[in-house]
Structure formats: structure tokens, C-alpha cells
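A single protein chain has been omitted; all remaining protein chains appear in their positions.
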Amino acid sequence: MKVCRRETFNAAHRLYNPSFDDAKNDAIFGKCNNLNYHGHNYAILVCLDGPIDPETGYVIDLKILSDILDEEVKEPFDHRNLNLDCPEFENLIPTAENITLVIWNKLRKRLDSKYEIEVTLWETERNSVFYNGK
Amino acid sequence: MKVCRRETFNAAHRLYNPSFDDAKNDAIFGKCNNLNYHGHNYAILVCLDGPIDPETGYVIDLKILSDILDEEVKEPFDHRNLNLDCPEFENLIPTAENITLVIWNKLRKRLDSKYEIEVTLWETERNSVFYNGK
Amino acid sequence: MKVCRRETFNAAHRLYNPSFDDAKNDAIFGKCNNLNYHGHNYAILVCLDGPIDPETGYVIDLKILSDILDEEVKEPFDHRNLNLDCPEFENLIPTAENITLVIWNKLRKRLDSKYEIEVTLWETERNSVFYNGK
Amino acid sequence: MKVCRRETFNAAHRLYNPSFDDAKNDAIFGKCNNLNYHGHNYAILVCLDGPIDPETGYVIDLKILSDILDEEVKEPFDHRNLNLDCPEFENLIPTAENITLVIWNKLRKRLDSKYEIEVTLWETERNSVFYNGK
Amino acid sequence: MKVCRRETFNAAHRLYNPSFDDAKNDAIFGKCNNLNYHGHNYAILVCLDGPIDPETGYVIDLKILSDILDEEVKEPFDHRNLNLDCPEFENLIPTAENITLVIWNKLRKRLDSKYEIEVTLWETERNSVFYNGK
Partner (left out) sequence: MKVCRRETFNAAHRLYNPSFDDAKNDAIFGKCNNLNYHGHNYAILVCLDGPIDPETGYVIDLKILSDILDEEVKEPFDHRNLNLDCPEFENLIPTAENITLVIWNKLRKRLDSKYEIEVTLWETERNSVFYNGK
């Protein structure tokens, strides 16, 4: 059984690879390569797959998961510039894929290994990413 | 191929374990342990995985699934108090996890075994549960 | 210019008029008259109409409005039984209309008279109420 | 890792099997068998499962996927009558299931075999279909 | 105080003016002029502005409004071709504007004159129309 919690945060970012020249960054990242950054309201859905505790009827108290998401996602990323303010992306392009990967790895360290973890991240209403560690 | 139908119902509930004392119920269930109940608009998505019937182009006529959801979910649970009005939860804490389990088991009895069944239940915009019988 | 803040809460309620007999309550309120209560996730949108402060570019800092909504709406109503736990509805049927009226009156007392106040309340995805004091 | 793109289109259709007589078509397809067609706003979510390219941080540039969806889905189906205007449904009933199957097959031909493809199609807010080629 | 009810229906339509030639119809209505029709899921929000009945706490029982919408909107328009099946549009182009006007006029005849009526119609996620009789 999976239980899921949805949270939101918003941040600025810029997509570019410092090993590419400007023309290649423009060709690959287009508008997302804007020198002065742009930004998004990110929505994140985190699902934990595990057994129901018969005493509580919970897989996990979602308040606990929400608190962990505050510490691992909202505190470090909300109202930040992912490229400049967040050491996680010092050497990693902050694409939706990499943001999802970073969040999944942070949660894996915080959550009991009995839970399988799935992370879905929406960068816009139309673009999203899913990762479950496999 | 999976086909899915979304329905909604609303109900009151209270989360507590009668074998716990008040302090432990408060510690575990917090605001959800309110003595006089609180309530939710639940949304449910039921997906059936099975083959397409080449004569109709349907996996199942979703009208049939909708009628079964009326009988098994909306009639017994909508505008009810899950703890007091619904025998399904006489000895089962009506967490989102247990509501999902109860609905999945009811549907498993009503639907042809050729269909795999998935149930997603949203208790709020932020909290949801998924179960597929595995 | 109007600025708006959306919040959510959930609560149990029962619709009945104690001056009606059971048959009339059933006839008028139907399933909403369930003796043991039912419940909803309520969503509320509060809009304040007023001038932009040229120094801040704000009509109001929405954090301030959000804090007032926590005190006047979420603290007293969230995870409660409106009929039993909330003195506001001791002699008032907790229909969506009356909940909206109660909230508007509470906000009118807390907010500077330079703001016109509009309150929209969704009881379900399909049913909503709007009130602006007129 | 999966990345997903959501698009929309709208079209008219009629559900009937020319090998059935009118009574049987009515019994099976009900209102969807209306002789003069009816229509829907379809929403489609296409997810591609594949590895992250370490140079770009992308599984795929979603602009590329969006362009393919324009060519394979929006251009041929948007503002069309699926039964009359679209050769894909000349001998295939345009149920949500078959529309999904047709789109999946079109995308399978256009996309690198390193990507697994998942297609979700919403015909209404309540009815949807999922297919991943298995 | 306003109370509102949301309903949905889906229909096929074609936009053209029989007094224009084909070139002018194409120039003005573009893809919406497709000879074989296309279609939409329409969502409609109807709001009634009136006083709260102190005995019931209702402006109107929304079940009554929902029943009227079934009779005046869903029964005649759902799963229909607006141009061919609906006499309301025999001499009226079924644009979102005109559909809204037709619905408003139908409701005005059915509802007590103490209610002001507002109708919002969504033709797609991005296009909508509002009319209040003024």
C-alpha cells in the first residue's frame, strides 16, 4: 500500500552546462538558459510503499512525512535560486530530472528502508518527472 | 490496458484505537482524534487492467463500473459517519489506508477476476493512498 | 485592486432545524440531515479590495491575511464538528451559506475598513457560496 | 526515470460497431451512439522512461516530445471528427481505449527504442485510460 | 449572497455562418469550421444571488438547481450535436457566447425572479464565457 503527500515550493533556476560554449547552451537549453534566471512553482508528490501498521491503520503518519519534506525540500529550496543558493546543484544542472533525483536521495537517507519511495515533480502544469530509485 | 473512473463522496470520521488510552490516541492521531468527529470530501479513482474487447473497443463499459461504485462506495459511505454508520469500520480504524483496503476488497468481489484492480483515494488535496492488492 | 488568499479546512456537520420535526428535516435536508454527521473538505478564497501601497507594491501582505485566516477560520473550524464544537453554530444551521456569513463577519472585525472583503467557500467540487457583505 | 508531457485536443466522435444492428449499438454504446456525433476535450499525458543524459540533465528535451505530439496527435486529431476525418479510425471504434492504443503505436514509431512509453488519456474529468504497450 | 452549482456536459458543434461563403467562414472560424464537426467537454457554473432563508440557512437547495440544470442543460445538450440535434441552435451559431446566452434565458424562465442569475461556461481549460443578463 502506498501513501502520498503533496507539497509545493518555488525557486529560480537557469539551465546550462559550463563545459558547453554559449551557442551550444542556447541550442540545447533555449529559453531555459536565460542568463538572469527564470523560475517555477514546483509541486512534489512523495509516495511511500509499505505495510499498514495494524495498531494505527497508518502506513506512516503523513504529518511525519510532511515534516521531513519541510526539512529536506522546502527549507533548502523554497524561495531560493537553485544554481546560486543550493550546494546540491553546485555541479549539477537543476533540470526537473536532477531536482527529482536529489530529493529522492535526500528522502532515502531519512526514511526507514522498509518504505519504497516514489517522487513525482511538476515543473509546470505540462511538464513532470517521476523517479522511484530503479 | 487500464481504464479508470473517478467518483467522490463525503463522510465524517474519527481516528482512534479503543485499546489505547486518551493520551496515546492524542499523541498518535492528533487533531484527527477529535471526539465529535471531523470530515472530508473523498475522491476515489478506480482503474481496471484488462484486455480490450475487440467488438466494443472497451476494456469495460465505465457505466458498469460507475454503477458498481454507486452500490459499493457511494450508497454505504456518502453523507455517513464512517465510525458510527458503517459496519465495515466497526472494528477497523477508518484511516485513508483502511478505507482504501475496504473498497478494494468490496470491488474484488464484484468484478471479474480477469481485471486487476487499482484504487487511489484522496482524503485531502495533499494526502492520498494507492492500493492494488499486492 | 483585489488580492486573494486560498486556504482549506475540514469539518463534520449536520443540517437540521430543531424547530422542525424529523419528517420535515428529512424532506428539506435529505442526506445532509444524517443524525451522526457527515463532513467536507472546505476550500475558502478571501479577497480584499483596496489600494496598492506604493512603497511595498502590496495591497496587503498576504502572509498577514493568511495568519488572520489561521486564527479566525482554521484554528476554530479545522478538524471540528461545526454543530458540537463551534459556538458560532450553536443556534445557526451550518450550511455553506451560514459558514460563509460567519467567516465574513469575523474577518470584517479583524481587517481595516479600507478593505472590501469577498469570501468564496467551496463545500464540494460542485457547490460553492460567495458573499461580499452586500 | 520518467519524464511526462501533457497536451490537449478536442474532437467529435460516435461509438458504434457497423456489424451490430441499431438496437445492439444502442444497448452497448447508449448516448455515445448518437447518430450526429458528440465530442470531448481530450487531455493526454505521455511519459518516457529512460536514462538521464549526464551532459544535459535531461531524459529528453520535452520540447522535442511536444513537437512530436503536435505532429502525431494534435495535427491529425484536434478539431476533427475522429470517425469521418481520421483514417486511423476508419475500421476501429474511437473509444478512449482505441484512441490511446493508436497514439501509443504512433509514438512507438517516432521515439528511440531506449524509451519505454506510457500514455494516459482523459476523455472527461471522470473517465481515463492508461497504456504502456504491455 | 450567491450560491453556485457546477455541472458538465459534452457535445459536438461546428461554427459557421450560412450567410458567409466558405472562404469567409474559414477566415473567421478557422479550425472550428471543420465540416464534420468537432467537440468539447463543457463545464458550467450557475450562481444564484438572493437572500438566505432563515429557516433553512439556504439561498436555494442546490439539489433543486441541479435538477433544473439536468432538465434544461444536460438532457437537451449532453452527448448531442448542437447544430443538428438542438433546435435552440437551428438559427444561432453555437459559439460559447451563444450557448451561455441560451442557457441563461432557459434558467431565467425556470427560476424565481428574486434570484439574479450568473452563468459561466468553460469550452476548454483556456476559454470561458460569463453572462449575468446585463
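We call the chains A, B, C, D and E, going by the order they appear; numbering starts again at 1 in every chain.
The criterion applied here is as follows: a residue touches a chain if its C-beta (ideal position, glycine included) is under 8 Å from a C-beta of that chain, and two chains touch if they have at least 3 such contacts.
In this text, all values refer to a predicted model and were calculated from it rather than measured experimentally.
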Give me the visible chains that the unshown chain touches, in label order. A, C, E
Using the document's definition of touch, tell me which of C:K31, C:K63 or C:K114 contacts the absent chain. C:K63
Given E:A11, E:V73 or E:L101, the residue that touches the chain left out of view is E:L101
To test your reading of the contact rule: which positions on subunit A touch the chain that is missing from view? 8, 10-13, 31-32, 34, 36-41, 78-81, 84-85, 124-125
Of the residues in subunit E, which ones touch the absent chain? 15, 17, 19-20, 28-30, 92-98, 100-101, 125-131
Residues on subunit C facing the left-out chain by the touch rule are 1-7, 47, 52, 55-59, 61-63, 66
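What we mean here is this: only the chains that are shown with their structure count from here on.
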Listing by label each chain that touches subunit C and subunit E gives none
Nearest whole angstrom, what separates the Cα centre of subunit A from the Cα centre of subunit C? 34
Two or more other chains in contact with one residue: find those residues in subunit C. 125
Spell out all pairs of chains that touch, sorted by label. A-B, A-D, B-C, B-D, C-E, D-E
